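Removed from the display is one protein chain of the complex; every other protein chain stays in position.
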Amino acid sequence: MRRYRLLLVAGFGVSAVLVGLLFFGNLNRNLVYYLTPDEAVAQRADFDDGRRLQIGGLVEPGSVVRTPDGLRFTLAAGTEPGSATVAAQHTGAPAQLFRSGIGVVLEGSWRGDVFISDTMLVKHDENYGAPDQQAGGAG
Amino acid sequence: MTLSGARLPAVAGVAVAAGLAGALLAPPDRLQGELVRLMYVHVPAAWLAFLAFAITLVASIGWLWRRRPGADRVAAASAEVGVFFTGLAIALGSIWGKPTWGVWWTWDPRLVTTALMFFVYLGYLALRRATVDPVSRARRSAVFGVVAFVQVPIVHLSVLWWRTLHQPPTVLQPGDPSIDHSMLAALLGNLVAFTLVFAVLLRERVRLAAAEDALETAEESAAAISPAMRCPRRGWRAPVSEWAWVVLGYSVAYGALGGYLALLVRRRVRVRWRAGQSR
Amino acid sequence: MTAPAAAPTPLRQCLELARKDLRAEARAGEALLVTAPFGAVALLLVPLAVGTDTPLLRELGPGLFWVVVLLFGVLVTLRASAVDGPAQLELLRLCGITATTRLFGRALANAALLLGVQVLLAPVAVVLYDPDLSGWPWLLPAMLLVAVGLGVLGALADAVAQGLAERTTLGPLLVAPLAVPLLLGATQVLAAARYDRGPWPWLLLMATAVLVVTLAAALCAAHLEEAR
Partner (left out) sequence: MLLPLHQPPAPAPRQAGVARLDGVAVNVERTPVLRGVDLTVLAGEVLGVIGANGSGKSTLLRVLATLLVPASGTGHVLGATLGTTACSAVRSRVALVGHTPALYPHLTLAENLHVVARLTGVAAATVDGALETVGLAGAAGRRADRCSQGMQRRAELARALAAAPSLLLLDEPHAGLDADSRGLIDLVTDRVRRAGGACVAVSHDRDRLHTLADRVVEVVDGQVRATREVPA
């Protein structure tokens, strides 16, 4: 019976190591709900066949143009200048909270270099504040 | 009901009223506007689901250790109340998600893991309902109650491990909570109020289980109530007003809480009545 | 009194119990001749409901295969030919077999049968959906891990629901939500291999899930029995 107890202890050790590997390894980067604009650009080749994907980023202030059936805007990875951007074209009514500077997740596919989306989810962050303290980096 | 028995519901009632006032008086969010008020009911519901399942875990281990029937009753009651709060958190999250994200539901890791947690504990309740012998039921459900808890940390940490649509925790994070202080006060006030309501519900459920056990009649299988899951109807046009969403969320939250409590009380009154009859 | 015969080791007993289960399956054909064809029917029916959009089905194929394996695999683990009635259970307990040994014997037989079901269903899915099969050797470890993980989970659920009339309805509800890491890992292995990203993290995830489930089963089995 001692042999089996030893096996149990060894099993615990191995599973602890595996769990650690999973959490601190790079699996987290694969298990994502959406890609960031820089990842989306880097993985363009994977999605050339019209496969749908989700891209999440911030709506670049001043880039929103209304079109007859939706919007055109630029999706940026971050607020600092020089971060990767994706040109997006969204068909359909925007979500209620949509504004420039806010985080959105778009679902759709590539057409050339433009990301054609038909589903838009607004991603709000964990920061809450009263309207008067309009801080920089809103979103 | 004794004086000590009435004190807790009274305190909980006052706390809920104060929490509601705080939630309505807190400032609107700079982005979400009035919709942020849904946070004051959604977050406490989710937090109490975690608390309930943690109590189930501790009581299950306690039963395996000491074999006291009381521990089994606490585990069962807490799991049922936890399933109720999980359902409430999902329903309220759905109501909050539609106007903010733009969808009722999406395949986000936090949402999916929460739904799985709901079903795992629904399985726990089904297992209890299927077993007649009290000792066998306690044993099976204690083992499953321990195994099922694996799900809970995964749900809580899902927003940190994976990039999700759902926002990461605001209060339970290292450093200063990233929230306006009056909003934080309203949130904490509601957490306390909901926890008191949870204590009332849990106590009522434990008492109901004890009364049923005491009755010991064959027809008294401790049938668990499935929580009031509000299924949003498809194709229903979303009201534009932010306040309409807040009112909807609050009526679901308080309606479900009140309904659940009323149901538990009614069941206990009936069990008592039947016990009186059989005597 | 009798000299106590040298009792076989628990590992031997596990193997013997698994062999007994497999022999019963060979006679009853429940997993491979009933459940597996039912799974194949499900694979055949989905395109009728979704619409016969060939490129779409090519995309959906691997995912549908794993969903069918998961859902019908649960039925395999709860097959009627492997039910120990009260009399058989008493017999096994009087043979000095512990609950843990019984559970792992059942898990071993489950794993073998689940592997068989996957081997039967995989060609059906390939023929019906014509998926992109680049990186297919990675499927083999994924199939093995799914078989073992689901086998242990099914055996655990079976032990929890032992002797209940609701066993066959309760089992799937208990197993399916806990099997999600396996489903997630299995579907992503092929996708990752297709896009030349290493499927190692996904196999690691599945292996971890299998190990955790096995440890949980080893620790819990004894607590499910009254008289130890």
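Of note:
Order as written gives the chain letters A, B and C; numbering starts at 1 within each chain.
Everything below uses one rule, namely that a residue touches a chain if its C-beta (ideal position, glycine included) is under 8 Å from a C-beta of that chain, and two chains touch if they have at least 3 such contacts.
Since the model is a prediction, treat every value here as computed from it, not as a measurement.
The chain omitted from view is touched by exactly one of C:R93, C:R167 or C:H223, namely C:R93.
One chain is missing from the display, and on chain C it is touched by residues 1-8, 12-13, 16-17, 19-20, 23-24, 27-28, 81, 85-88, 90-98, 226-228.
As a convention for this text, only the chains that are shown with their structure count from here on.
Measuring from the average of all protein CA coordinates, the nearest chain centre is that of B.
Each chain gets a centre from the mean of its Cα atoms; for chain A and chain C, those two points are 35 Å apart. The centroid of the Cα atoms in chain B and the matching centroid in chain C are 33 Å apart. Multi-chain contact residues of chain A, defined as those touching 2 or more other chains: 31. Multi-chain contact residues of chain B (touching two or more other chains) are absent.
Across the complex, chain B meets chain A through its residues 27-32, 35-36, 39, 99-103, 106-109, 161-165, 167-170, 173, 178-180, 182-183, 238, 240. Within the complex formed with chain C, the chain B residues making contact are 64, 116-117, 119-120, 122-123, 126-127, 130-131, 135-136, 139-140, 142-144, 146-147, 150-151.
Partner chain B is touched in their complex by these residues of chain A: 23, 28, 31-34, 36, 56, 95-97, 99, 102, 105, 119-131, 133-134, 138-139.
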